[in-house]
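The complex is shown incomplete by one protein chain, all other protein chains being positioned as in the whole.
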Amino acid sequence: MEKYLYIALFAPLVSSLFSALFTATPKKQFVGIVASFLIFSAFVSSYILLGHIMDGGEPIHVEMMTWMATGNLYIPFGFVVDQISVTMMMVVTLVSTIVHIYSIGYMDHDKGFNRFFAWLSAFVFSMMILVMSDNYAGLFIGWEGVGLCSWGLIGFWFHKDIATWAANEAFIMNRIADLGMLIGLFLVYWNTGTLQYEGAFAAFAQLDTATLTWIGIFLFIGAMGKSAQFPLHTWLADAMEGPTPVSALIHAATMVTAGVYLVIRSNELYSLIPHVGLFIASLGAFVALFAASMALVNRDMKRIIAYSTLSQLGYMFAAAGLGAYWVALFHLMAHAFFKALLFLGAGNVMHAMHDELDPFKMGGLKKVMKWTWIMMTIASLALAGIFPFAGFFSKDTILEAAFAEHHMVIYGVLLFTAGLTAFYSFRLVALIFHGEERYKIFGIHPHEAYRFMLIAMSPLLILAMIAGVFQAPFFEMVEEILGAAEYHIHSHVTLWIMLVGTQIFVGLAILYAYKKYGTWSSVPDGSSKMENSFIYKLLYNQYYIPYAYEEYIVKPYNEISEILWTKVDQKIVDASVDGIAGFFYSAGENTRDMQSGNLSTMLKWMVAGIIILLSLAVVFGLAARYSGEIMAILSGLGV
Amino acid sequence: MLDHILSILIFFPALAGILGFMIDKKSIRAYGIAVGFVEFALSLWLWFAFDSNVSGMQFMENLPLIPSFGINYILGVDGISLFIIILAAFFTMIGIASLTKTKNEKNMIITLLFLQMTMIGVFSALDAIVFYVFWELSLVPMLYIIGAWGGPLRIYASIKFFLYTFAGSLVMLVGMLFMAYFFYQATGTWSFAILDWYRLILPESFQLWLFVAFFFGFAIKVPMFPFHTWLPYAHGQAPTIGSVILAAILLKMGTYAFIRFSLPLFPDASVFFMVPIAVIAIIMIIYTAMVAYAQKDVKQVVAYSSVSHMGVIILGTFALNVEGISGSVFLMIGHGVVSGALFLLVGVIYDRRHTKLMSEFGGLAHVMPRYATIFGIMLMASVGMPLTINFVGEFLSLLGFYEQSHILTLLAGIAIIVGAIYMLSAYKKMFFGNITKDENRELKDVNKRELLALIPLSIITIWLGIYPKPILEPINNSVEAVVQLMHNKSTTVEAKERIPNVSGIVISKTSTREAH
Amino acid sequence: MFEAVAFYLFAFLTIAMFFITVTTSQALYALSALAAGMIFISGFFFILGADFLGAVQIIVYTGAVMALYAFGMMFFDTTREVKEKKGNKFIVVGLATLSAVLVVAIFAAPMLSSNVLALYPAIEGAGNTQSVGLVLFTKYLIPFEVAAIMLLVAMVAGIVLAGKKMDLSLTLLNAEEIEQMDAEINKKVLS
Partner (left out) sequence: MEIGLNHYLILSTILFAIGLVGVMRRKNLLLLFFATEILLNSVNIAFAAISHYYGDLTGQMFAFFVIAIAASEVAVGLGLLIVWYKRHGTIDLESMTSMRG
């Protein structure tokens, strides 16, 4: 079995290095194919491992070599394949295989074709390390590696200034969270003596809740940065500057879910500190609502989907916070499938529209891009949580968990957000595919994507539809490690009412969206009353948070560093050093004119000398005379 | 031959330098590279013959110089100093190999060989006076390199560098003399051997004063916060090779001396001064990082970044436990490699465009892809990405210091954020965006000679990031010996519990496989 | 009572004379004021009973030294206006008064003045000159001889220094020779 573990882990690395060889050379078709094949082989080996774990196999544990070993610290390159990591491996490798194949078509006009695959495979490799590592340090390697690759991929089209700015912003914001994570790691090490998962979890039981709370908070800060939770969320919307396959893979399916994976992986820690769990759940619920509200009014197709990802992440954190770890993991898996599908569909539309992103400038694409329309509609249905599709099984279970745990506020917020989600996703679908062909005004003639790209997207489509089926076997597999509690609502009646109620609520929201945007004809140019209303402007500018960050963090930082350099470093520190040197020089200069040969000045200096001597004589005379009294005074002062 | 290898390592470059005068101008470069290569081979042999399980000094040499005052020529190398010696030899070889066309190249190469002698001398000397002699001698060749081949303000920069460091080391000399006098008072015999001094237990009040005296000498060399203003001038004006050697090796003398002198000789004073020095280190980290962000000249950015990294090294050193100190020693080597490479990279672009202003560059990635990738690797190493050499050092230093105080480490941790900010913004200004200046349009990518220096450095950065064990193991053993010595020597209670009793910790090397 | 009046009279006059010597710009006034000052100082000596000293003061000081100065002044043609240095008076006066105050502080203060003991008590009854002669030729014989030699040396030095080319008398030379000599001197000065 170790063989498959190594294949799953190192196939992406091999593909990344292979395509890295060709970065400088122009586009090579086979680079894309070879990369996709290697990622596919990683997917196959993950599938085999899944099979092994599903039929009750022992989690495979492998230790390659020591990484750091000083004093009491011993960190090996250890990898483990257990229930949680095998699910994540499945999700990551499946989605990345599809995205690799998709991007062969999507990027075929791009000059940096080979470089793109190098970065993408490097991303998959660091994601695999993150997921499969058996200790927090290995997790941290993957954590930063993933941040690095997202920096490279967001800033892929580095001739665009916004893209590189967005890449830097993403990297720096992740680093802020990684600092919290690092402190969490130190806390774990110094309190438990090891960074290995088993050792740490075993030791957590004996620790007092105060340290545990601190560990929980700091690790969650790390998760917050990576999964773009509330204060550190602005980078996700800006990250849409990267190519769409990147957004599909990184900012929908894999990287952003790393935070959730961390919380799930350290479930034994968070189950010991329920109050931190509650905080995580409430923050998750808030972010869900917060992101959904912003998506309602946005006029950029990819940003709408990014906000929906943010909202769904909120759902996952809510579930994880409440202790329903397996539900969070299941929703993570299901969400990855239909969200990636949605993004790739958006990629097709973008290609057809020559990189036009504003849905209001499209419309009636149903006729031209039939398959993409079907796929995006089904994905949106799954996202909204309509019965047969994946979303229903994962999202509604979260609502059940919240209801069972008697957190009514969180339940209410999540329910309301479900409605919002349904509304904005179908607002998007309606604007793009239905209504009048507004794109004709701009003289664009769209065409359906390449056939093999659509075929590549088909597995996602199938999974989006049937993922619900896996809920039972998934639960039974994960139950033993995640201590999954089956959420029995006492009476079946309330369960049914709840389920049917949400279905109706969501259905109404969809119909309303279709009614409102189905037959949209004009391209709003900011003149209408609704667009100038306060709420619209507030939501459109993302509650002015990016503006606030720019104004109250970035600008002062620039000014302070400018001041520090010009004023402090040059004027104070440097000047003081030169000042000392200057002092000696000027002192020398003054005493020089003593020997200037001018007799009268010399005489004056002589008399001055006499006076000094005389005064010394007087002083010492007095001191000798009154030494008794003087000592008394001085000792009084405690000298 | 083996037991005199250190003396050979020191005086071979000096002899070769003298012979170099006879070599004619055209073949001086080949001669330089040959000498550098032989020196590097010798240092590799030293590493090969070095037994990493022994934590004490190896290859000791002892030759009485002034017996009446106990000043003898003692050399020795242990885990801490071994790798910096190898780094010095390596960088001199690479420096000479990648030397661009400079006027009177012969003198440059001979000065570099002398500089190498002094550098290796400092790191292998175990007698205070011999250490001091090499410490001062290392200033002289550097003075010439900056003064003769430097930029417009070179005279000011070189004199400032020389006088500043010299003033500090005079205070250090006074400290050494006092130390010898106390040793004489205590044991009745004069001795300047550091190993004898290790056995001397001083009362805390003496330790405090001596620590301050040594602190001045080392703080200026590191350079620590208030004394760092000579570095930007020195780097700004020094030629590429000068900056490389200055950043890679000379800055390490200060921190190495802290571990060799201040910590073991004055354990109580180190504990007493730990918090103030940590505060200075944090100021160093954040303040210089912000100043680096405000720079217009890319070489100044790298110069200030090395001050920021030295802050982390000082923090690691004053963590006073095995993880912290071995982390700081490792970061010394890591920073040496990374900042040396960064200065070489700056040199590459300087030779093409003869300007270091970032506003002059833009969109270089289009024109120089290989240069961009190597710079990217070094950027990531300097920012402290895992699987690069700096991460191991920074991680261990911060981890070590976390034991001493949580809040200060949190503040120091901001290093990784501000570090990312200034490095990424510099990278963005230089490499991303479209080519605005037309001189940039037909810039040639890195040529073979530059690659000869850069490829090995990148390989080391990645290799030591992934598998630091061969370097970390000897460092760990020697550091354990130092920490154990400090624990036994410390008199005050606070020092006893701050410095862990190393022998007490059984290194749980049992890998998890057996644990199952 | 008579003695007090004499003291204050002489004191005031001496200070006035010396003040004139120091501040006047006319060299002649300075010289004559100095001579007058010297006479009054010998007056003090007589008040203090040091008659021999007073006599010596008049003969040696006022007579010889003043005569020398008179010759010197004529020789250096400083009869004209003596330009004073502009330097700010404040430092000069300030330094002088400060030193004066310090000296007074030392003597006036009770510290030293109490423990001065007489080493050679004068024999009562004998005249001042007699006792001076007695002490001079018993205790201070060696310093006396040394002083004699010194005076001799001074005399010789004075003659040698000033004697060179004394035979050349300006008054006998006519105008051109004087110019020629001046030119020669200037040439030497400029070399």
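We call the chains A, B and C, going by the order they appear; numbering starts again at 1 in every chain.
We take it that a contact is a pair of C-beta atoms (placed from the backbone, for glycine too) under 8 Å apart; a residue touches a chain by one contact, two chains touch by 3 or more.
Treat the numbers as computed from the prediction; the structure is a model and nothing was measured.
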Within the entire complex, the undisplayed chain is in contact with A, C
On chain C, where is the contact patch with the chain that was removed from view?
3-4, 7, 11, 14-15, 18-19, 21-23, 27, 30-31, 34, 37-38, 41, 44-45, 48-50, 52-53, 56-57, 60-61, 64-65, 68-69, 71-73, 75-76, 78, 82-85, 87, 89, 92-93, 95-97, 99-100, 103-104, 107-108, 113, 116, 118-122, 131-132, 135-136, 139-140, 143, 147, 150-151, 153-155, 157-162, 164-165, 182, 185-186, 188-189
Identify the residues of chain A touching the omitted chain, counting contacts across the whole complex.
595-600, 603-604, 607
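Everything that follows uses one rule, which is that only the chains that are shown with their structure count from here on.
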Central subunit by CA centre of mass proxy
B
Hey, how far is the Cα centre of chain A from the one of chain C, in Å?
100
Which positions in chain C touch two or more other chains at once?
none
Mind pulling up the chain A residues that touch chain B in the complex?
23-24, 61, 63, 65-74, 76, 78, 134, 137, 140-141, 143-145, 148, 151, 155, 158-159, 161, 164-165, 168, 171-172, 175-176, 178-179, 182-183, 185-187, 189-190, 193-194, 196, 198, 557-558, 560-562, 564-566, 568-569, 573-574, 577, 581
Which part of chain A faces chain C closely enough to touch in the complex?
600, 604, 607-608, 610-611, 614-615, 617-618, 621-622, 625
For chain B, which residues count as touching chain A in their complex?
160, 163-164, 226-230, 232, 287, 290-291, 293-295, 321-323, 326-327, 363, 365-366, 369-370, 373, 380, 383, 385-387, 391-392, 395-396, 398-399, 402-403, 406, 409-410, 413-414, 416-417, 420-421, 424-425, 428, 431-434, 466-469, 472-473, 475-476, 479-480, 500, 502, 505, 507-509, 511-513, 516
